[in-house]
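In this view, the complex is presented without one of its protein chains, the others remaining in place.
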Amino acid sequence: MRAVFSDRARIAAMLRMEAALARAEAVHGFAPEELAAAIESIDPGSLDIAGLGRATALAGVPTIPFVKAVQARLPPDLERAFHRGATTQDVLDTALVLQIRDALELLRQDLVAVIDGLARLADRYRATACAGRTYGQHAAPVTFGFKAAVWLTGVAEIAGQLPWLRERVLVASLGGPVGTLAALGERGPEVLEAFARELGLEPTPLAWHALRGRMAETGSWLAILIGALTKMAADVAHLTSTEVGEVAEPYQPGRGGSSAMPHKRNPVSATIILAAHAAAKAQVAVLLDAMAAQHERPAGLWHAEWQALPMLFGIASGALREARVLAEGLEIDEARMRRNLDVTGGLLFADAAAARLGPVLGREEAHALVERAADEVRRTGEPLPQVLARMTPHDVSAAFDLGPAVAAAGPWIDRARAEAERVRASLTGG
Amino acid sequence: MRAVFSDRARIAAMLRMEAALARAEAVHGFAPEELAAAIESIDPGSLDIAGLGRATALAGVPTIPFVKAVQARLPPDLERAFHRGATTQDVLDTALVLQIRDALELLRQDLVAVIDGLARLADRYRATACAGRTYGQHAAPVTFGFKAAVWLTGVAEIAGQLPWLRERVLVASLGGPVGTLAALGERGPEVLEAFARELGLEPTPLAWHALRGRMAETGSWLAILIGALTKMAADVAHLTSTEVGEVAEPYQPGRGGSSAMPHKRNPVSATIILAAHAAAKAQVAVLLDAMAAQHERPAGLWHAEWQALPMLFGIASGALREARVLAEGLEIDEARMRRNLDVTGGLLFADAAAARLGPVLGREEAHALVERAADEVRRTGEPLPQVLARMTPHDVSAAFDLGPAVAAAGPWIDRARAEAERVRASLTGG
Amino acid sequence: MRAVFSDRARIAAMLRMEAALARAEAVHGFAPEELAAAIESIDPGSLDIAGLGRATALAGVPTIPFVKAVQARLPPDLERAFHRGATTQDVLDTALVLQIRDALELLRQDLVAVIDGLARLADRYRATACAGRTYGQHAAPVTFGFKAAVWLTGVAEIAGQLPWLRERVLVASLGGPVGTLAALGERGPEVLEAFARELGLEPTPLAWHALRGRMAETGSWLAILIGALTKMAADVAHLTSTEVGEVAEPYQPGRGGSSAMPHKRNPVSATIILAAHAAAKAQVAVLLDAMAAQHERPAGLWHAEWQALPMLFGIASGALREARVLAEGLEIDEARMRRNLDVTGGLLFADAAAARLGPVLGREEAHALVERAADEVRRTGEPLPQVLARMTPHDVSAAFDLGPAVAAAGPWIDRARAEAERVRASLTGG
Partner (left out) sequence: MRAVFSDRARIAAMLRMEAALARAEAVHGFAPEELAAAIESIDPGSLDIAGLGRATALAGVPTIPFVKAVQARLPPDLERAFHRGATTQDVLDTALVLQIRDALELLRQDLVAVIDGLARLADRYRATACAGRTYGQHAAPVTFGFKAAVWLTGVAEIAGQLPWLRERVLVASLGGPVGTLAALGERGPEVLEAFARELGLEPTPLAWHALRGRMAETGSWLAILIGALTKMAADVAHLTSTEVGEVAEPYQPGRGGSSAMPHKRNPVSATIILAAHAAAKAQVAVLLDAMAAQHERPAGLWHAEWQALPMLFGIASGALREARVLAEGLEIDEARMRRNLDVTGGLLFADAAAARLGPVLGREEAHALVERAADEVRRTGEPLPQVLARMTPHDVSAAFDLGPAVAAAGPWIDRARAEAERVRASLTGG
């Protein structure tokens, strides 16, 4: 991802944009036929990237030094037609979109891998009962496969929007100084269509110089994707905690240690994802800010995008890499899950017990009775089945069977797997 | 919008959810047939809403007092089957979704009106030349119709996603305490499907209690919509400024005045939209935060959603109402636009002049020549045509004709209008 | 806090501002002597608050309807001098500052109570050993008193800035339409000084209409305060979790239950604080946004402040109330803390063991040895003291004594208590 958004890759994308423009303009007589090939023959690495950076800091935008540097490489007769009709934003936005296309492809690959890993977890631990927790407290039993299916669903439902996002964001930018491409007369739209075709991008109805919705959407999608990974990371961080210990991050030599504490095995992947979430949320605000773009090009807001979007892609890429580590390598301690189910002396089944008493006692009274029994369990440590047996003549022992909870989880896992499979197919063209 | 998210509307939606649940459960034998009708017969207004509010502050969630209050209205034999298998979040999330459905319908109506208003502006001022501005400075001529078409495109492209958003967010929530709906055994998915059908909502693969992506997406869409309106408001705020004066907000008696300055006509609609943008961006962060939902229900993050989403709908509704005022009533001063085009002594055509000189002098030299001429214009006040006539033998007087700029803008307006028409049809089923 | 920021309180503060202005202007001959008393005799409740709200929605600012409503109550000869030289922002900002003064006083009282409660916890559990945790994992022993002292320090260091904040924010606003108070000629500064004195506020060098730094500072302070409470809430949420169970929120009948699960005792106070944190962070961005105030009054950004700041005070007040519940009533399970210290078979002392081996083996080798021993403990369940006894001839049994950890924590508690005492005195004038 760092390569995709490197200075060099940006220069290469800018050159690619200019070549496509030359080709599209040549069709309509606005540029000589040879210009495109001449541009394409320039090696991005041969331009003085550090020098361009310094000139950009002075000029305020990168295009002026770039255009000068390229013109210096072109024969005089071609140089005159270079960059014709285009403006800074055409070059930068189109180049950014080309980089985004590469970046989304990298994310797509990681997303498929994460989906596959989570699907395996959901299948493998389909019948592994573990505590369901709300507000940090044991609530009722679920299975670890169900938990993995929830993660899977969260990731798949965001990943499933990638095709839609590609449609929205993979668009060419070509509008000239004020968006009307006036230098090309009334043939502007035709040139835009040809230009977009050259690059494998879509044209937009009109220039999006000051319509930054698609950038905000891209940023939101990235942040929401990171949010979906963070749900998993938040669960993992808690499940790896000492008292819970139900999962461990896969062992990597040299990872997760502490400079002071030799026994530590810190959840590094979860930590990185949680940090990514904090960083990503913030960048979305920058992109929303940038929508308030005044007139044909604003002062300042667009420029804030330049950092925010590549940064978000970098953050998302790092988070996905770690999510893949988790999805593919998480170590599950089934025995510990079983033991943890028992730590509350049966309170985890309080809901099931109340459900069985409901039809006989009425829902409210059943709820109140079990609430009193739960207090007794907490106070004395006596297991709930025994306490309830004393407090009511109705036999609720069947409530303490894990079987129904495991059975109930199954169909949901099936549904989640089927939906994820559908999304996976849409991502892989399969 | 205030009515949609009122306490009373929320109680009504919660009752509707419980009735639908009763109906779906009755089909599968989990509830008596008469329960649904009994719930439906309760008048939301007859529940003590203020009392429920106080009890909620104590209990931490609104469902417990609500369930108690409803049970008190039901005959004992029905009371026992009420709320069976469901948990707080099923009630609250489903009720919220029902409110969101109503809210989106309100926004849809306003969106159609804004699109219609902007389309009229784009048509009416298709040939009205005005200054295109970048970085706050005159850049090259456009038409006011083109500017309106840009606003139209910005709004339409977000509005066009409403059908997708509805698909994502109009989903039922029914998972029980930990998401597996275990109280209903393995028939959970069937009950969910029936429940969703009752409410005209979609089922999800599994419970979204801890998968808050769709709420974040809803929030992002709202903020991006407000962003699109803000682009228009930012333009209007500048165009109404004293020195520019090209547009005025429609006159409403009592609006836009100043307690101190009797001559002021402040752009109140634009102001409200700009304030909405500041407020809305912030709420998105809350919804992204909420995605880090630990386990089967988190402590705190979900609760932050309760305020953020209704607030965002309120903000969006207010911003759309003002956008409609602008789209339907903006007053355009064509004469002033014409006069402003002349204030720079022809500098606005510098780009066109350079474009004409490019083929003869080379792009760079042409650019430099016109740059020097522009300096001269700024220093002496002499109009650019005269300065250029002195500096170069090449006749560029045709560059100072507004015709080509107006002509170039036309096709883009057509494209924008066609796309907006397509979106409008998708919003109105037309 | 709701009363402090009610519509009625705002109207009362606006009337108070106008009365103070009348008094200050009377001194310099700009207003009749009787005006102030006439304004003061108006009962805020007698103004039609709902009607003012509707008129405000139309006018865009609340001042015009307010000024009209007050003038209607004044005799004609006084009415003419009312609101002289002042502008909307003078009234609204000064009224807001008066409300902030009341709000800060409420927060001050709660802060003192939280400090007192946490100081008691720090003292009472000074020698109660418990696990120190990093990355969710047992790291090394601390004491619960030390943990409380950390919370105390976090709250005290923010609370200690309240006097500074009061100095910054309790300032009068009086600048007239464009800040120069030109209607009062060159005596503007004198009238400002008198006006500020009347209200017990400070004057500023010049009008802060478009200098919103102090509002952003107030918002940041509130959010940082909530952040300090959130550190405590995040700890409490984890310590109350089922597997840890070291603390419980104080029992309140009807609180913390679940509509589905009769055994639940959810950490409601911690939940509310965590939700407050999510909401508060977002509002700070609004206030930072508002600093970009163009010229003598901006369009939009100032208006966003109107909601953001009262909302932040409301959030902070709710969070502090719950923090007080925790500080004053948290139930500590010392026996559970002791048992949890043992769950890792001595790994918690790995750091101490390595420290004892360092001088003999070298730091790195000692670290590596203990790392290997820890792996053995995790794999076999054999306690660390036994494993180490087998792996090295050096006696490290003293490392497994809790005494030194408890002793080491003591002096830090003393320091924290002393600093908190100093802050407390600065808050209570004691």
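All chains are identified by letter, namely A, B and C, in their written order; residue positions are counted from 1 within each chain.
In the analysis below, contacts are C-beta pairs under 8 Å (C-beta built on N, C-alpha and C of every residue); 3 or more make two chains touch, one makes a residue touch a chain.
Source: prediction; values computed, not measured.
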Identified contact with the non-displayed chain, of A:278, A:360 or A:398: A:278
Hidden partner chain, touching residue among C:1, C:19, C:52 or C:150: C:150
Listed residues C:99, C:173, C:230 or C:266, member touching the removed chain: C:230
Contacting the left-out chain in the complete assembly, out of C:180, C:252 or C:392: C:180
Among C:59, C:162, C:194 or C:216, the residue in touch with the chain that has been omitted: C:216
Where the missing chain touches subunit B, by residue: 131, 133-140, 237-238, 240-244, 257-258, 260-267, 271, 285, 340, 343-344, 347, 350-351, 354, 366-371, 373-374, 377-378, 384
Residues in subunit C touching the chain absent from view: 68, 71, 76, 79-85, 132-136, 139-142, 146-147, 149-150, 153-154, 157-158, 164, 176-186, 188-189, 204-208, 210-214, 216-217, 220, 223-224, 227-228, 230-231, 233-235, 238, 274, 277, 280-282, 284-285, 288-289, 291-299, 351-352, 355, 358-359, 361-364, 404-405, 407-413, 415-416, 418-419
Positions on subunit A contacted by the hidden chain, ascending: 55, 58-61, 63-64, 67, 83, 86-88, 91, 176-177, 233, 237, 252, 254-261, 266-268, 270-279, 281-283, 285-286, 289-290, 299-304, 307-308
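Keep in mind that, in the parts below, only the chains that are shown with their structure count from here on.
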Whole-Å separation of chain centres (CA-atom averages), subunit A against subunit C: 33
Between subunit B and subunit A, distance of the C-alpha-averaged centres to the nearest whole Å: 23
Where subunit B touches two or more other chains at once, by residue number: 83, 176-177, 233, 274, 277, 281-282, 285, 289, 299
